[in-house]
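A single protein chain has been omitted from the complex, and every remaining protein chain is retained in its original position.
Chain naming follows the written order as A, B and C, and within any one chain the residues start at number 1.
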Amino acid sequence: MTSSASAHEMDRPPRKTSGGGEPVRTHMGDGERGDVRVEVRGVGKFFGSKLVLRGVDCAALAGEALLVVGGNGAGKTTLLKIMAGLARPSAGVVDVRVPPEACAYLGHATFQYPRLSAVANLTFWARMYGLAPSRAELEAVLERVGLARVAGEPAGTFSRGMAQRLNLARVFLIGPRLVFLDEPGTGLDPASQELLRREINGLKASGAAVVWVSHHLSADLPFAEKVLHLRDAGVAYFGPAAEFDAGGLTC
Amino acid sequence: MLRRAAAIAGKDLRLSVGGGQGLVQAMLLGLLLIFLFSLSRPTGELVSGQAAAAIFWLASAFGLVLVFNDLFSLEEVGGCRLGLLSSPVPEHSVWLGKGLAGFLLLVLSQMVFLPAAAVFLGQDIRGSVPTLVLALIGVDWGLAALGALLGALAQGQAARESLFSVILFPLLLPVLLGGIRIFAGVFSGEPAPDEALWAAIIVAFDAVFSAAGAFLFPFLYTGEE
Amino acid sequence: MPNIKILSILSLAALAVGQWFIWSYAPLEETMGVVQKIFYIHMPLAWWALVSFFVVFVASIRHLMKRDAGSDILAGAAAEVGVLMSGLALVSGSIWGRAAWNVWWTWDPRLTTTLIMWFVYAGYLVLRGSGMGGERRALVCAVLGVVAFLDVPLVFYSARIWRSVHPAVLASQGGGLEPEMWRTVLVNLGAFGVLWLTLVLGRFGLGRAEERARALLLGGREGA
Partner (left out) sequence: MNGYVVAANAAVWIALGAYAAYLALRGQGIAKRLQQLEMLRDSKDK
């Protein structure tokens, strides 16, 4: 699914600064227009009086991975959280064109209750998304991430790699059309890293848009179609991954 | 919305009863308080109905703090707060779920405090039991509504229990006074003449802080550090 | 800010006039004598403390809606002055109680409400001082600012019903006041109002300046 339309030809919904008012995400939810899954316009963010983001514009398209790179403290995770509706922008608009049921977030934290078993964790999160998966579906998704044999074990006993695999299983269960990844690969064993990349391609193939904050530019760049480089709280580069020269990028 | 709140409450109860810190600590601290206060009377003398009721509700208030602190720290351990916020669950059903779980855990710990009050403070139920039960539910509802709202307040802070109690206890005064007055009547057998007024205050408190809880919780429970 | 200096001079003058009214204009109360004069500073303090808490309430709602730093700083300033004034109202109230009825504490509903509010907003100031991140701290304080004020009427009525068991002896001073006494009360109410405004605006300006200094310190890049 090659995306011909660049971000500008989208018909622009009225510019609505969500600085004030209820802390609610601006959801279009009326189905896909073109294939933009989430668009960010003029987003800025303050922590107290510290400027973290200013004038950020970007978009993530269906079937594509947008790699977000930049030095430490360049506001990558902050932008991701704003796009995922976990934090409010101080200025600008986040236009999410997918209902919340179809959005999934996978970050450093593994979203697991240590004393609940792998299956119980999955069942709980499924219920949070209004799903009621059958035992078979749960086992299938655990099989896919290689955790079938520890399905009944409490998640607290899992290694970091296994915990992140359970997290991935949660994402598959949701079947999202928009996925936010916050450095998912950190602390993973090579086998899990390989599984993670294979599955990210699987998500893209299923038509999901992936917004991916990464620290390993060289390793992750081949898997991305678009790159957003954040520097000094602003956008240093936003465009196709092919034309992004990673020269001088230290991360 | 209710189904998801029930799912959250169910998960919390399973984790808390199954070995959570909150419930056990609440019960132990409550019992300790009741025992210690029984020392405030020379052994022979009886503790008055009102004093016993005050001790009972004081133990409940401390239990409330421990229960809700534990309920919210359940989410912080695995970073599940971001999971809940990124899922389509509306924030106020997290408040409802936590409030429900906290309410039940509080009632559970009070099932221990009541007999303890009878044993250590020499009280027994002379008044009408339905009044006792109704008052317990009414007061606990208010405690849970405010506890669930302010429980999210001090998360991620050092000394969050004390910060939480310093802020929560004065706010609970109206509904605690109501509980004390009605319980005193039930313990001593002669109900206070103004029980209807106290019931009105308890109901008003429940209404105000249920609405405030549902409306204000999303401002407290966010993805911001 | 020059107008703070003007306001300070104005409040000093107004308070001086107030004092003149208390000590030379108002007649002596026949039963309590000079002790009754404490009332002329006790009541305004309690009144303006309540006004401070109302300002915190309104500023907190505005912060929840607009998320602007100004209303957060205003809420902080008003809370600080409110805690100070309610504290002084309690001190003067209990000294007056001790002098007039030989009891340090009377379960008068207004006094009890002031005490509870002092606790709540002292907790609010503790929360404001805790090391939480700027934006979250402002939000958390705003929520508490709203919740605390919602509790005031409930505390007042519960204190009043609670009191009916111990018939308090405190004569709620409103009743048998002679006209001169009423005028003295009103003058002092106004004088303390000017003082209250001066203190709140002063503290607000201070908060603004500190916010500006922090912005300059953090590399001075102005926001979008």
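Brief remarks follow.
The criterion applied here is as follows: contacts are C-beta pairs under 8 Å (C-beta built on N, C-alpha and C of every residue); 3 or more make two chains touch, one makes a residue touch a chain.
Quick caveat, the model's predicted, so the values are computed rather than measured.
One chain is not depicted; across the entire complex it touches C. Here one chain is not drawn; of C:26, C:45 or C:161, the residue touching it is C:45.
By the touch criterion stated above, the residues of chain C touching the omitted chain are 4, 8, 33-35, 37-38, 41-42, 45, 84, 87-88, 91-92, 95-96, 98-99, 195, 198-199, 202-203, 205-206, 209-210, 212-213, 216-217, 220.
Here is the rule we use: only the chains that are shown with their structure count from here on.
Between B-C and A-C, more contacting C-beta pairs join the chains of B-C.
At the far end from chain B, in terms of centres built from Cα atoms, lies A.
One simple way to say how far apart two chains are is to compare their mean CA positions; for chain B and chain C this gives 31 Å. Mean C-alpha position of chain A lies 49 Å from that of chain C. For chain C, the set of residues touching two or more other chains reads 133, 135.
Within chain B, contacts with two or more other chains are made by residues 219, 222, 224. Taken in their complex, chain B has these residues touching chain A: 3-4, 7-8, 11, 14-15, 18-19, 74, 77-80, 82-89, 218-219, 222-224.
Chain B contributes residues 146, 149-150, 153-154, 156-158, 163, 166-167, 169-171, 173-175, 177-178, 181, 192, 194, 197-198, 201, 204-205, 208-209, 212, 216, 219-220, 222, 224-225 to its touches with chain C in the complex. Note for the complex: chain C touches chain A at residues 65-67, 69, 133-135, 211, 214-215, 218, 221, 223-224.
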